[in-house]
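Missing here is one protein chain; the remaining ones are kept as they sit in the complex.
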């Protein structure tokens, strides 16, 4: 807006919104927030050119904590809002964030379509395998047999792997991180943010309150970086890093650019301009209705 | 209900409801309806033990034409109703049917969860790659470049393959049929109906009105039965028969039984009975609230 | 003898080209500068089902309603007519023309007093085959016969045919030949039909368009540059028109996966500073309930067009009804302020949409344009739509308001706070569909919830002050007062005129702004009449109930209400007026 812009450099702390996070002490989402600050600083994203959009859940509180255009919308409906911003204003960096329940229980319809369209947004899912905000019911990611507030006899359902879903849905960049490992998380997120197309980053982000304090301790030793020789353009190979047992592979599982939502819109625009290089005035437009 | 049941044999025609189909002449859905009649007769399904549930669309009119409990519900929401019937009354044979728009545009959230839960229902999608009932707008299955009422410049989006989606979502039986080939369609449907778990059958069912009269002629020569040596338990192999170009493979793509929704419910019930073999009376139950 | 008002019906199967015939007839009228209104009805089949089309033409002014009965009915197939038997009435003294080779079966002919109408036979199909070389031209033959017998603007109709098939020479020629054959045959019939001819003079050509198309034009005029929607009858024409034209103007079109996404996309686009809209029908409006609350809560401009159809659930998708009123006005959980506008005719679909954008932008609120199938899908000949209506843009923050601590929801006298949009430096804020403070930060404080609710509702006062122009018709005071809304306008207006001719003084009140309601104007109206009639197409009498929340209604009022499905008829309203005037 203002013309006189002196070059500033953004430090991670500059991306703090001023609202203090109210997550439980030890919640995995703190690390995700830190990763967001650092990745933004690494890429020197301008706060006013960045929109962070979420659904509802503990994890969906994240946009409130980031100095950017932040929108904490409805449960399960972050992506339509994110796509709307991006489509209307392509220069914006749009980040959608939310929980596993938000994205995979109530939200998979939108997740599916955003991925299918290869919408040019980054989608970060904080997977804690539970509903945190509503105090501990089972999510589609909750391990089988787990006792939660809604599965007192043990969860009878098989959990799903968010990364597998993202690949199946058509996401063109899929990565997995762990909030116990900020070091690898930051570059992953930075890569996702720079990717042209629908980038899905699943961060295993323990809920210490409803899944026990042990999560970090249990998960930490399982963390394994995806080997350097993995070919991320290979869908089948990528799938090998999903539904893992006794392992937590972090890194880029899949990367396979293709035409994005904005490309499609640009194509349509081209066709329209080719057909009508000079948009008619409103009065002229009406004349199309002269029979 | 009535005690005096003489053994009757059901012929395909016995499954006609008495409502005359109002599909366009040549619509692919006629063949699907015929396949339903025949498969039901083959399996001697009792009309009163069968529920056919749909969403909204031309294809979703099918339940009206079948002598069974038929429910033509809301656009995109056939599956929740179908699952409700099945869960409440497991002895029912539940068939959900609908269009590609119904299941894949507005409905994938429910499709995904029904497949993930491996709900014990058969889901038949009549894929005509278009919105028929609303007179010809693009569906998520519409080929790229196609001009429809909502894509006058050519559809900018890549179409999706319903079978691929079903496999990714977790369906345990996935097949593809063609309504130009009733011969192979009937046994396919019969197999789907007998399968224990979520069986998804995609029937390529041309919309002669909005995708042209040529569909049958174009597709017929492309029909290829899935080879006998295909291992339907192999997910990766199954995927080879999706997103096909210049080919229309019909047959069983995938078959991989696992615990079903009803199994999960039975497990929960067992646990509950084990914990409380004698269900308390209502007065006794209240006493749990004595502090 | 001649007439200045004639209603013509055409019935046949979808394949008979019924709608085409209607469009050519209406198109010819519009080309000639003659006002007309055309409605169509279809069976449930997608293709080939029974179809009817009714065109009313007037040379003495604008056409406001469809005309209760037809003066002349062309039956292209008696089989298809059967389905419309209870719906299409032929006026006393009217004529039914049918194909000589399609014998009418006992019980198939129109219900209306058989003796009072004349039957004529014309070999539609044979003439089409002979003269145009294809039986498909039988609709044109029929048109020609009607054109000649009634003295319709034949040259203009021929012009409409030629324009329609400008790029398809063979079809054009066959159609013109069929039409001319009909004209010729009509000349022979002349007089024997016994119908008064339609007197008209050529005037300035008129546009011929539907309410849905007018909504789309209004949106483009108001500056809409983003549309996301999901197809649904009877609103899809809005989506379809904008899918073609938005890209021409550099706007964006997205066919959403469902209606929840559609409104979410609109909210996103609006957050980014783009004027945005969606269009749907009842089922979609229901699905948007929660999102509408989000728009209200986060104070994001959003325009939602609801083209009503029969409800609830899937209801009757192809027929009109006024039963989404409750949901539009009261739907959605929580205290959810929203604005509702109801257009009265095709031209008003344009104006109401422009108003809707202006209100949405000025007051940062969701606005519903509550149209219906009747006005949305009918075609009217109208003069050019105004291109001088003011266009309002939203209030952006001034430079000195931007920066740290920017108060996105700053308290203000009218409840409106400056809204920064994505990309505006220093305008960054974090907000939520959760209750929030002036900064946008979440809160569960009781006082803030009260204060922010007050802020959001205060905006409705501003809307009412600026836009609460209800439409009143008739004399200043009258024995009978009719209150109606939306597309009931036409029949009410015609009924008032008819009552006047009978010497009954009646006036009418039609709120274009439904929510907030023009309460003071309504109170004044109530005071100006002795007997009140509430008119609406809702079985539950939603409008009557809603009016009672605005102002107590006289206990002796008449509530003329019924389910939709059939359009409101002049005669229904007139009957009620007569009764009430006693």
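We call the chains A, B and C, going by the order they appear; numbering starts again at 1 in every chain.
One rule holds for everything that comes next: contacts are C-beta pairs under 8 Å (C-beta built on N, C-alpha and C of every residue); 3 or more make two chains touch, one makes a residue touch a chain.
Note that the coordinates shown come from a computational prediction; the quantities given were computed from them, not determined experimentally.
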| item | value |
| --- | --- |
| Contacting the left-out chain in the complete assembly, out of B:35, B:58 or B:85 | B:85 |
| Residue among A:28, A:98, A:132 or A:162 that touches the chain left out of view | A:132 |
| Option from B:28, B:70 or B:103 whose C-beta touches the chain left out | B:70 |
| Contacts of chain A with the absent chain, listed as residue ranges | 22-25, 56, 58, 72-76, 105-106, 108, 131-135, 137-138, 140, 149-153, 209 |
| Those residues of chain C which, in the complete complex, touch the missing chain | 43-44, 86-87, 281-283, 285-287, 289-290, 293-294, 296-298, 306, 308, 310-319, 321, 323-324, 326-327, 329-337, 432-435, 442, 444-447, 449-450, 453-454, 457, 538-540, 542, 545-546, 548-549, 552, 562-566 |
| Touch list for chain B against the chain that is not drawn | 1-2, 5, 17-19, 46-49, 51, 53, 56, 61, 63-74, 77, 79-89, 91-92, 109-110, 112-113, 265, 268-269, 271-273, 275-276, 279-283, 285-287, 289-291 |
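Please note the rule applied: only the chains that are shown with their structure count from here on.
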| item | value |
| --- | --- |
| Chain at maximum distance from chain C, centres defined as averaged CA atoms | A |
| Centroid spacing, where centroids are CA-atom means, of chain A and chain B in whole angstrom | 31 |
| Computed distance of Cα centres, chain C from chain A, in Å | 42 |
| Separation of chain B from chain C, taking each centre as the mean of its C-alpha atoms, in whole Å | 38 |
| Contacts with 2+ other chains: residues of chain A | 109, 112-113, 265, 268, 271-272, 275 |
| Numbers and ranges of chain C residues touching at least 2 other chains | 244, 247, 257-258 |
